[in-house]
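If you scroll down you'll find the structure; I have some questions about it.
As you look at this complex, bear in mind that one protein chain is not there, while each of the others sits in place.
Chain nomenclature is as follows: A, B and C, assigned in order of appearance, with residue numbering initiated at 1 for each chain independently.
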Amino acid sequence: MLAYTLKRIVVAFLILLVVSGLTFSLSHLSADPALTIAGEQASDEDIEAVRKLYGFDRPVIEQYVNWLSRALQGDFGKSYHYKAPVVEMISGRIGTTMTLGFLAIVFALVISIPLGTLAAMRPNSIIDRFALLIAVFGQALPTFWFALMMIILFGVWFRWLPISGNTTWAHFVMPTIALGYYATPALMRLTRAGMIEVLSSDYIRTAKAKGLSPVSVLFKHALRNAIIPVVALAAVWFGFMLGGSIVIETIFNLKGIGWLSYDALLRSDLPVVQAIVLIFASFYVILTLLSDLLNAYLDPRISVR
Amino acid sequence: MSEKKDVVLEVDNLRIDIPVSAGLLHPVRGISFDVSRGETLCIVGESGCGKSLTSLAIMGLLPKNADRQADRLNFLGKDIRDFDERQMAKLRGVKMGMIFQEPMTSLNPSYTIGNQLEEVYLRHMSSNRLEARERAIFLLDKVGISSAGSRLGQYPHQLSGGLRQRVMIAMALMCGPDLIIADEPTTALDVTIQAQILHLLAELQSDFDMAMVLITHDLGIVARVADKVQVMYAGRTVEEGNCEAVFDKPLHPYTSGLLRCIPVPGKTQPGEKLGTVPGVVPNLVGDLNGCMFRNRCEFATDECKELAETPTVLENGHAYTCRLKPDEMEPSTGGRL
Amino acid sequence: MKLKLGISFVTAAGIALMSSVAQSAPDDNSLVIAWGSTGPIEHVDNYVNTNRTGIWFSRMVWDQLIYREPKTFEYKPLLAKSWKALSDTVWRFELRQGVKFHNGEAFDADDVVYTLNWVSNPKNGVKVQRNVNWIKEARKVGPFTVDVEMKRPFPQAFEFLSGPITIYPNEYYAKVGPDGMHKAPVGTGPMKVVSIKTAEEYVFEKNKGYTWGSPKGEAQVDKMIVREIADVQTQIAELLAGGIDITADISADHVTQIGGVPGFTALQAGTMRTGYIGFDAAGRGNHEPVTKLKVRQAMAHAIDRKSLVKNLIRGDAGVIHTPCFPTQFGCDVSAAVKYEFDQGKAKKLLAEAGYPNGFDIDFYTFRPADWAESVMGDLAKVGIKAKLTKMPYFALRDKQRKEGTTPMFLMDWGSYSMNDMSAITSHFFKKGPDDFALDDDVAKWLEAGDTNSDASVRKANYAKAIKKITGQVYWLPMFNHVRNYGYRKELKFIPYQDEIPRFWQYGWK
Partner (left out) sequence: MKNSSPFLRGRQTAEEILEPRPMAKLRRRVFKNHSFLIGAVILISIILIALLAPLFSPHDPYDQDLARRLMNPFWHDKKTNDLYLLGTDKVGRDYLSRLIYGAQISLLIGFLTILISGTIGTALGVVAGYFGGRVDMVVNFIINTRLAMPVFLVAMAAVVAFGASLHVVIMVLGLFLWDRFAVVMRSITMQARDLDYVKAARAIGCSTPYIIIREIFPNVLSSLTVVATVEMANAILLEAALSFLGFGVQAPTPSWGLMLNEGREYMFFSPWLLALPGTGLFLLVLAINLFGDGLRDVTLERER
């Protein structure tokens, strides 16, 4: 188990290294940071001076190594546009995004696990068809479109929910649903498939033959096994959701790092973009690592493999 | 016939129907038997004959879409035909235990052996974890698992198939049931282990004075442990009776065909050809007429197509369902025992 | 029910069906504003910001020495009571007495001297150097008298002193610096900052001490909340749902739509923001056709600017013929060569230039695509196939400066609300990174105009520049933009042409 964990951590680091390298070179392809820093009214000499000062005239590799060594010490530089330290900008905003992502994944799980389970218990029943409908619709519904429709209906028309901002829990309702609904189909399908498989497994038959109560059969014996892959997928989806938060945060005016990355892209604010890509990637890597370890705990067979 | 003294389970005309896309499937079409305390009934037949469904029907574990009917289904004198899931759950595990064919997958991989053993006891006996644990250790010891105490903390994947089946047996016995149903308990195991497990089952059955229904396709096993034998084909009993009677003088061509398939120590000569029963099990969908074995039967005539499937009962309780008279089957094809 | 709702939803002609908004002014006499469609204020410190909303913010919190009357562009006293020129390069200002900063600090000559000297020092990193780099030194002459010396004769000085140069409290600023000002701004202006959530929300209250007769007037509301909302549609949703009272970011079509909703008013106000199509006449990006004068002239004739203005911009916008806004100093409309819409002429010119069948060209913009598409539709009719690339402003600007590979671009310039053509024409045609004409004559004339304090000399030079720029079609000036405002009917709203809404002046009816 320990060796397994260590190996996974090393691989995770390597992945982040490659991701950061790719992002760095990509973003340095896109813009000349000296221009961005020098600003609107800068002369050619100003731009040249900035280029020298920041070392943009150096080879990209050298710049990357410099950036990486500072990033490893927690210094992602200063925003070209806002002149504030990137770390400060992100740390002030990441909470909103995490809250949104967390609520959305909880929403998705709260919808998909019971519905998937019910659907699996009664295949081809009304509830199964309803669940399938939700899944099929959810997969086809563009998130941003769904978000806009909700704003029109619940924000403007009925005025049930606040439209923008993050001051109260009510502000998170629409963004959570919009973002969470996006993950629901995948999680529900997996719950259903997993439950069907588990419910038809021999050990569930054994559990029934032991005269256990249906509740115990379902929750103790079936759900725990069926939920293992769902947990893994939910972790992966949490990572995806951070990506989806770009659109959602922009629409609902939640000023998290999703919005920040969008804003930074509009301004070619490279240090911010790089840092956020790296943060999203780290989240994915850490979450998959954790979910693997959690799986190993929930299903003792895994760590033996 | 047994003395009808302490009948544990009585089944009369059990039928199972399952709707499938092509029509109504009749996997079990009128099975009757009874089994008493201390008695072992063996149900024999090849794959697809309905023997496993019969056992599941008794346990109330049929798939939801299967329809179970019976003229009588008495367990410990109570009619359990109309028992709902909750009532059945109170019988299962405590009054009737079941052992399945696949020890490798029949245990939940996520929980320890101890947990899975204790939970039956905790569920049915008003007792505490400590007693459950003692009972588990006692039974693991009883089924021949050494250092039972330390095994409790192990997960199923840490055990071999034979050990797992022993655990399954222990689990079925946790609450001291009156009836134990073993559905091909040794099929998935190594040959050497098979004998041990079978021996163990027989031993435990007499120790605990239970009724046992043993389902198998292996006539060799039947010969060793059965008091009564029931041979099933295509969802019906084709022959039943005392073990000796059936083995000595099989009256149904199918039974005799099956018996030809097994080598008998001391009787089968080296190099002698073992028999087979050619052909496949017929389709059991829709309305069925005549003897279902006719397409594989060497004695079949046109008469068999119309034949009502009513058993002929001999005076010793030995019964069979065939148009042939007891002596019409050629002696050479059967009765080698 | 659901179905009916869905049908009526898709078919609804408008939101007019909705329950209308509360019809009275808020009880606490507050005003909620949404802005931010071009991104949040990058830094609340006025000198570290370039965003327009930062200018709006600064006018609420700080005052300048001089007040420029927004309608007549006349200079009036603000923090300075009076002024006179001591020489070509020195102005003396008599300051107003009895003014207090929001933190209680009294306003005097020290504040002015400190602010001007601090911002004019390049080391302090004022973001728009052009705003301040003409100041040589500010000197305290008396407790309320200050001399400001310029590096050279600088005729536009008052535009800057009445615009971007706001006066900071010297003691406070010396202590906290730009970052402190960013977190807790302190000024003399009509609104006092209560709290700031960067890029999200700014809360103000009325500066009760603003009673010294400022021409800007006292605040009409007791409380003001500004919400930075990036998405215009979200702003409108909030407006319709009653979450905000006014937005200044909407489009011309929104004005028609919102104006039709009971309880709301929408209006368009022309600004001096000047839209233009720039051509890579100097050939920085090696696109041959646009380096030819006849091609540029042909395009000037081919584009129906009137129709574009009438259909897409509307309001009091108009076609512009000068590379500057006509109210700006020196922007002489009569000097400009005008191009009427005449596609026949355009085709003829194209044929003469050697492109009888037109050509393909890349066309860049950061503004709504429909404006550019309208242009493209016109060009297509004379055979010029333009391929549009719409990109974010910053990316487009960087692309232009870095690669210069933008043969044709629809852009615009707001002149930082300065009423002097040096703020626009001199920026683009003095061989800076944004100059795609690289014309020595034009650069020379503009320099002469920028640095002479004699108004008539300036005008003469600027006129020559305008004539050459339009004659050579380095730019095809298009139209002046409008700002579109949507707000609750009960709000007393006054639009201004300099693209700076004075939010503190808007009270409830």
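Please note the rule applied: contacts are C-beta pairs under 8 Å (C-beta built on N, C-alpha and C of every residue); 3 or more make two chains touch, one makes a residue touch a chain.
Being a predicted model, the structure only gives us computed values, none of them experimental.
Considering C:Asn103, C:Ser195, C:Asn311 or C:Ser334, the position touching the chain not shown turns out to be C:Asn311 (whole complex). Which of C:Ala34, C:Met224, C:Leu240 or C:Ala336 touches the hidden chain is settled by the complete complex: it is C:Leu240. In the complete complex, the hidden chain is touched by one of B:Ser47, B:Thr192 or B:Thr310, namely B:Ser47. Although one chain is not displayed, its contacts with subunit C can still be listed: residues 9-15, 232-233, 236-237, 240, 251, 253-254, 257, 260, 307-308, 310-312, 369-370, 372-374, 376-377, 387-392, 395. Although one chain is not shown, part of subunit A still touches it, namely residues 11, 14-16, 18-19, 22-23, 26-27, 29-31, 136-137, 139-145, 148-149, 152, 156, 200-202, 205, 236, 239-240, 242-244, 246-247, 250, 261-262, 265, 268, 273, 276-277, 280-281, 284-285, 288.
FYI, only the chains that are shown with their structure count from here on.
Of all chain pairs, the one linked by the largest number of contacting C-beta pairs is A-C. The chain with its Cα centre farthest from the Cα centre of subunit A is B. Subunit A and subunit C have CA centres that are 38 Å apart. Touching subunit A in their complex are the following residues of subunit C: 9, 15, 18-19, 39-40, 42-43, 48, 50, 127-130, 198-201, 227-231, 233-234, 237-238, 240-243, 392-395, 397-398, 401-402, 427, 432-433. For subunit A in complex with subunit C, the touching residues are 30-32, 35-36, 39-44, 46-47, 81-84, 92, 148, 151-153, 155-157, 159, 162-166, 250-253, 255, 259, 263, 265-268. The part of subunit A that touches subunit B in the complex is made up of residues 201-203, 205-214, 216, 220-221, 224-225, 298-301, 304.
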